[in-house]
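Dropping the structure in here first, questions after.
What follows is part of the complex, with its chains left where they were.
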Amino acid sequence: MTFAFDNSPVWLDLLGVFFFAVSGSLLAARKQIDIVGSLLLASLVGLGGGVIRDVILVIVPAAFTNPAYLAPPLLATVLVFFLFSSVQRYTSLLILFDAAGLALFCMTGTVKALATGLNPVASVLLGVTTAVGGGLLRDITANEVPELFNPKDIYALPAFLGSSLTAVLWVLGVFNVLTAAGIAALVFTFRVLAWRRSWQAPLAVRGWHRRTTDSGL
Amino acid sequence: MTFAFDNSPVWLDLLGVFFFAVSGSLLAARKQIDIVGSLLLASLVGLGGGVIRDVILVIVPAAFTNPAYLAPPLLATVLVFFLFSSVQRYTSLLILFDAAGLALFCMTGTVKALATGLNPVASVLLGVTTAVGGGLLRDITANEVPELFNPKDIYALPAFLGSSLTAVLWVLGVFNVLTAAGIAALVFTFRVLAWRRSWQAPLAVRGWHRRTTDSGL
């Protein structure tokens, strides 16, 4: 039981920041934004969810107390600048990196909330908020349809599943590096499969048929 | 005077959350978003204004400490799913529920600010922020024209009136269940009349004529 995480380790948080940051820089690349905007979008997506989480927990956000948090967005911007210059499939890559960030952030958000003393239900809510917050900021800022509200895709359910499992395992005292890896793999696979196979949840109103044309959202 | 509210009662806050949450689920229905998105939009609108309020007051948001706050968005999502399947007039219903939320939140925001020790002017400002915050998040997230900036409608003035009256009555020690009901009725009526009769405030610049075509906002 000494291997169980009391709080989410910093390297796990930083890894999640990196994955989300790459998704931000890839969106900047697809939108032909310049490299400064790429760094800003990478920072907003990578750090946004965690800043929202910490502000709600009434603590100074980790991104503003630990300069290490600035490294992942910088790295992501440079990587995208040099490595992805010949890649055309930005959207697929963006979804994959975004799914990896989602898988890590739903855990780190939940664990940080539990460690701060929030009740498990609220911790799951904050985990989901942390996981979807950065991506939502990315899409709103770049004037994209938020992936979160795309009726032809499933985005929040994997985060909800991951946060719930994290809370259960943490309360049982068996949330450690192994079980965390299992949750991350599950959330990532669920999210990517939902996207590739176009899984859909029922619409907000019973008995409606989906329009064939786009709804304009 | 023992009937005067020192702080806004939780049930009043929860009722406001419910009204705003229904407006979120109705927008999800109109936009053909799925039921998960409906729950998320209901939570964002219902809880968003209060989270902004509490973050500004530097306290952990009520939505994250009291699990009861999760019930209204769940209830709203289920109600819209089952009850509104044959309703076509989403927009009218959305405006009515939004107006009810506005009427309650301008009071709860102002009273919570006053009870926390803010001065009356700042409390009115925070009351208006609480009241319009959730709806603004809803419209920005769903890529709608924010109702707040619609030049052919009056949205913020009723909230400002309600917050100001609340502050005056609270300072005088006569803000209780009766006067609160009166303020809520006044704000709701003002808002709904402004919408039905298309009341308009003067434009931002003197002497301009309104364009007949839409301004593209």
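The letters A and B name the chains in turn, as written, and every chain counts its residues from 1.
In the analysis below, a contact is a pair of C-beta atoms (placed from the backbone, for glycine too) under 8 Å apart; a residue touches a chain by one contact, two chains touch by 3 or more.
Remember, it's a predicted structure, so these values are computed and weren't measured experimentally.
Note on stoichiometry: the full complex in this file contains 3 copies of its one protein sequence, with 2 placed in the shown coordinates.
The rule is short, and it goes like this: only the chains that are shown with their structure count from here on.
Rotation angle relating chain A to chain B: 120°, from a CA superposition, given to the nearest 5. Separating the centre of chain A from that of chain B, both taken as means of CA atoms, is a distance of 29 Å. On the side of chain B, the complex with chain A involves touching residues 25, 28-29, 31-38, 40-41, 51, 55, 58-61, 63-65, 67, 70, 77, 80-82, 84-86, 140-143. The part of chain A that touches chain B in the complex is made up of residues 55-58, 113, 118-119, 121-122, 125-126, 132, 136, 140, 145-146, 148-151, 154, 156-157, 200-208, 210-211, 215-217.
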